[in-house]
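Structure record follows, encoded as C-alpha cells.
For this depiction, one protein chain was excluded, whereas all remaining protein chains were kept in their positions.
Chain nomenclature is as follows: A, B, C, D and E, assigned in order of appearance, with residue numbering initiated at 1 for each chain independently.
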Amino acid sequence: MKICRRETFNAAHRLFRSEWSDEKNREVFGKCSHPNYHGHNYVVEVFVDGPIDPITGFVIDLKVLKTLIQEEIIERFDHRNLNLDCKEFEGINPTTENIAVVIWQLLRKKIDAKFGLEVHVAETEKNKVIFGGE
Amino acid sequence: MKICRRETFNAAHRLFRSEWSDEKNREVFGKCSHPNYHGHNYVVEVFVDGPIDPITGFVIDLKVLKTLIQEEIIERFDHRNLNLDCKEFEGINPTTENIAVVIWQLLRKKIDAKFGLEVHVAETEKNKVIFGGE
Amino acid sequence: MKICRRETFNAAHRLFRSEWSDEKNREVFGKCSHPNYHGHNYVVEVFVDGPIDPITGFVIDLKVLKTLIQEEIIERFDHRNLNLDCKEFEGINPTTENIAVVIWQLLRKKIDAKFGLEVHVAETEKNKVIFGGE
Amino acid sequence: MKICRRETFNAAHRLFRSEWSDEKNREVFGKCSHPNYHGHNYVVEVFVDGPIDPITGFVIDLKVLKTLIQEEIIERFDHRNLNLDCKEFEGINPTTENIAVVIWQLLRKKIDAKFGLEVHVAETEKNKVIFGGE
Amino acid sequence: MKICRRETFNAAHRLFRSEWSDEKNREVFGKCSHPNYHGHNYVVEVFVDGPIDPITGFVIDLKVLKTLIQEEIIERFDHRNLNLDCKEFEGINPTTENIAVVIWQLLRKKIDAKFGLEVHVAETEKNKVIFGGE
Partner (left out) sequence: MKICRRETFNAAHRLFRSEWSDEKNREVFGKCSHPNYHGHNYVVEVFVDGPIDPITGFVIDLKVLKTLIQEEIIERFDHRNLNLDCKEFEGINPTTENIAVVIWQLLRKKIDAKFGLEVHVAETEKNKVIFGGE
C-alpha cells in the first residue's frame, strides 16, 4: 500500500556549470541558463510505502507526513533561489532530477526505514521526474 | 500493458474507533473524527494489467470495466455514509487506505484472475493511495 | 481588475425539506436526500474587484484575503456537517447555490464595500455556481 | 462571442519597493520580497471578443493569436527575471495584477480595436487575476 | 446566480469551405483542413442564470439540466463526424465558435426564457470559446 501527499513550492533557479563559459552553458542548458534566473511552481508528490496499521487504518498519519514535508521541504525551498540560498544545491545543478534526489535524501532521514519512499517532482505541466532511491 | 478507468463518487465518512474516548479519537484522527461526519469527492482509478487481445486490440473492453466499476463500486458507495450505510466498512475505519482495499477486494472477485489489478483512490487533491493486493 | 483566491473544504450535507415526506424528498432531490448524508470536496473561488493600489501593486493583499477565507469560511465549514453543525444553514437547504450565498454574505461583511465581490463554488468536477450578490 | 487562448511562461520575480527598508518590504510583501528572487509558472489566458466572421467561422484566427502571444509575451518574459531583465517592469512592482496590465497593454497595441480584450494571469493554482482594461 | 454543468463529447471534424481550392483551405485553416478529418474531446460548460427557488434552493434542477445536455447535445454529437453526420452543421464550418452557437441554439429552445444561457466550449486545453447569445 502506497500513500501520497502533494505539496507545492515556488522557487527561482538557473542551470549552469560555473567552470563553463556562457556560450557552453547556453548551448547545453539553453534558456534555462539565463544568468538572472527564472522560476517555477514546483509540485512535489511524496509516496510512502508500507503496511496498513490495523488500529488506525493508516499507513502513516498524513498530518505527520504533511508536517514533515512542510518543515523539511517547503520551508527550506519555498520563495527561495535554489542556486543562491540553498546549501543543499552547493555544487549541484538544480535540475528537476537533482531536486528530486535532494528532497528524497532530506525525507529519507526523517521517515522510518521500514517505509519505502518515492518522490515525484514536476517543474511544469509538461516535465516531471520520479526518484525512488539508488 | 495496463489500462485505467477513472470514476468518482461522493460519500460521507468519519474516522474513529468506537472503543476509544472522544478525546483519544480527536487526538489520533483530528478533525476527521468529527461526530457528525464530513465528506469527499472520491476519485477511483482502476488499473487492469494483461496482454492485448490481438483480435480487438483491447486488454479488456472498457465498456465492461466501466459497467463493473459502476455496479460494484459507484452504486454501492455514491451518496452514502460509509460508516452507517455500507456493511463493507463494518468494523473497518474508512480511511482512504481501507477504501482502496475494499474496492480492490470487490473488483478482484469480478475480474478474471489472469489480469493484474491495482486501485488508486484520491480523497482530496492532495491525498491519494495506491493498492495492488497483498 | 479582479483578483481571485481559491480554497477548498470538505463537508457532509443532505438536501431535503423537513416538512416533506421521504418520498417527496427523494422525488425532488434524488440521492442527494439520502438520510445519512453524503459529502463533497467543495472548491471556493473568491473574486475581489477593485483598482490596483499604486504603491503595492495589489488590489488587495492576497495574504489578507487568504486569512479571511480561512477564518470565515474554511474553519467554519471544513470537516463539518452543513445540516447539523452549521447555524448558517438552519432552515436553509445546503444546495451549492445556497452555500455560495452564505459564503458571499459572510465575506461581504468583512471586505470593504469599495470592493466588488463574487463567489464561485464547485461541488464536483461537473457542477458549480457563481454568485455576485443580489 | 469570446475566444480564449492559453499559454504559459516561467519567470523569476521579487516584490519590493526600492525606497523602502528591507523590514518594511518584508512586512508588506512577506516572503515575496526575498532578495534573491523566487519564481512561478505563469498561466496566461487571452480572451478576444468580437463577432464571428461568416466566411471562416472564426472570431480571430487562433494561429494568429497564438503567434501574437508567443512573440509579444512568451518570448519577452519566458525564462526571464521580471525585475532585472524586463524594461516593461521598470519602476513597476511585478505583482500578478501589474503583470496582467502589462500583458494587456502589449496585446492591445497589436489587436484590432474592434475586438474586446481581457487577460487572465494565474501565478499559482490558488491565485489569479483578471484585467479587461481601464 | 449562475449554475454550470460540465459535459464532454468526442467528435471528428474538418475546417474547410467547399467552394475553395485545397490550397486556399490549407492556407486559411492550416492542418485543421486536412481532408480525412481529425478530432477532439470537446468540453461543454452550460451556464444557466436565474433566481434561486426558495423551496428547493435550486436555480434549476441539475439532474434536469444534465439530462437535457445529454439528450440534446451529447447523444447528437458524441462519437460523430460533425461535417458528415450532423445536419446542424450543413453549410456551417464546425469551428469551436460555430459549435458553441449551435449548442446554444439547441439548448435555448429547451430552457425556459426566464433563464439566461451561456455556453463555453473547449476544443483543447489551450483553446476555448464563450457564447451568450446575439
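In this text, a contact is a pair of C-beta atoms (placed from the backbone, for glycine too) under 8 Å apart; a residue touches a chain by one contact, two chains touch by 3 or more.
Values in this document were obtained by computation on a predicted structure and should not be read as measured data.
Student: Out of all the chains shown, which come into contact with the hidden one?
Tutor: So, taking every chain into account, the missing one touches A, B, E.
Student: Contact with the hidden chain only, please: which chain B residues?
Tutor: 1-7, 47, 52, 55-59, 61-63, 66
Student: Can you list, in ascending order, the chain A residues touching the missing chain?
Tutor: 15, 17, 28-30, 92-98, 100-101, 125-131
Student: In the full complex, which residues of chain E touch the absent chain?
Tutor: 8, 10-13, 31-32, 34, 36-41, 78-81, 84-85, 124-125
As a convention for this text, only the chains that are shown with their structure count from here on.
Student: What chains touch chain A and also chain B?
Tutor: Looking at chain B and chain A together, no chain touches each of them.
Student: Supply the minimal count of touching-chain steps required to go from chain B to chain E.
Tutor: Shortest path length, in steps: 2.
Student: Please list the single chain whose C-alpha centre lies closest to the global protein C-alpha centre.
Tutor: Going by the distance between chain centres and the overall C-alpha centre, it is C.
Student: Between chain A and chain E, what is the separation of their C-alpha centroids in Å?
Tutor: 41
Student: By the touch rule stated above, which residues of chain E touch at least two different other chains?
Tutor: Touching at least two other chains: none.
Student: Can the chain contact pattern be summarised as a line, a ring, a star, a complete graph, or none of these (other)?
Tutor: other
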